[in-house]
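The complex appears here minus one protein chain, its other protein chains still in place.
After this line comes subunit A, so read on.
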Amino acid sequence: MDKTALNRYFRNIFLFLIFCFGVWAERTGYIEEMAYYQEDVIYLAGEHLYLTLVSGGLAVLTGVPLGIYLSRPKMAQRAEASMQLLNIGGTIPTLALLALAMSVLGIGNNAAIFGLWVATLLPIVRNTFTGLRSVPAHMKEAARGMGMTPGQMLRQVELPNSLFVIMAGIRTALAINIGTAPLAFLIGGTSLGELIFTGIAVDDQAMMLAGAITTALLAVVIDFALGLLTMAFVSRGVNPLRQRTA
């Protein structure tokens, strides 16, 4: 069984489990109870998405250039050390990160966005860096030997050939981001965390589930959208999901 077939297999199991969960939710009356929170869910999902898109967008806009910068030949000496530093940064628990952000930026969305930005940055920088570094040396030499400037080489050869890996990093990053955004509630940010944590606090299962399920749904939708973007922007010649060989 090849890799895509295996993926399909797991996806089907996953869909089946969701279906079972839906049946269970209907039977126990949770669906009805959750519908009660519909208005909150819609509003908070919007806010949640706002947090994610702003902090995630910032992470892409900063992480990709940072990854590119670290992958340049002139940085070769310092790049590994910088990546280690980022990795260590990545081990700071997100909650601690949010607490730190709050202590500097105060309570509210700004602190949340900052915390989420930091939490999201690492996978993007790491994938951009490793993606660019894994472009084979001979391919870059061919580009150089044909008379490309470093900028032309980056745009025409290096980025297109590592875009799949970079996109994978962005997908991971946004999945982390959406999953972490509920914590923003704890430092005064507005997100689906409001339903989840309040639901837990007042022991209202339906309220908690309404928040949790919507968060999961958002994650799936965003990942799907990024999957489509990957298919659209990664050249067929280097997309491992679209290989036909001679």
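Simple rule for what comes next: contacts are C-beta pairs under 8 Å (C-beta built on N, C-alpha and C of every residue); 3 or more make two chains touch, one makes a residue touch a chain; residues count from 1.
Methods note: contacts and distances are computed from a predicted model.
Asks: Missing chain, UniProt name, options "Quaternary amine transport ATP-binding protein", "STAS domain-containing protein", "ABC transmembrane type-1 domain-containing protein" or "Cytochrome c domain-containing protein": which is it?
Replies: "Quaternary amine transport ATP-binding protein"
Asks: Touching the left-out chain: which of A:13, A:42 or A:139?
Replies: Candidates A:13, A:42 or A:139; residue touching the omitted chain: A:139.
Asks: Per the definition of touch given earlier, which of A:103, A:134, A:205 or A:235 contacts the omitted chain?
Replies: Checking each option in A:103, A:134, A:205 or A:235, the one touching the absent chain turns out to be A:235.
Asks: With respect to the chain omitted from the figure, which of A:57, A:108 or A:160 is a touching residue?
Replies: Result: among the candidates, A:160 touches the missing chain.
Asks: Could you pull out which residues of subunit A are in touch with the chain that's been left out?
Replies: 136, 138-139, 141-149, 152, 156-157, 160-161, 235-238, 243-246
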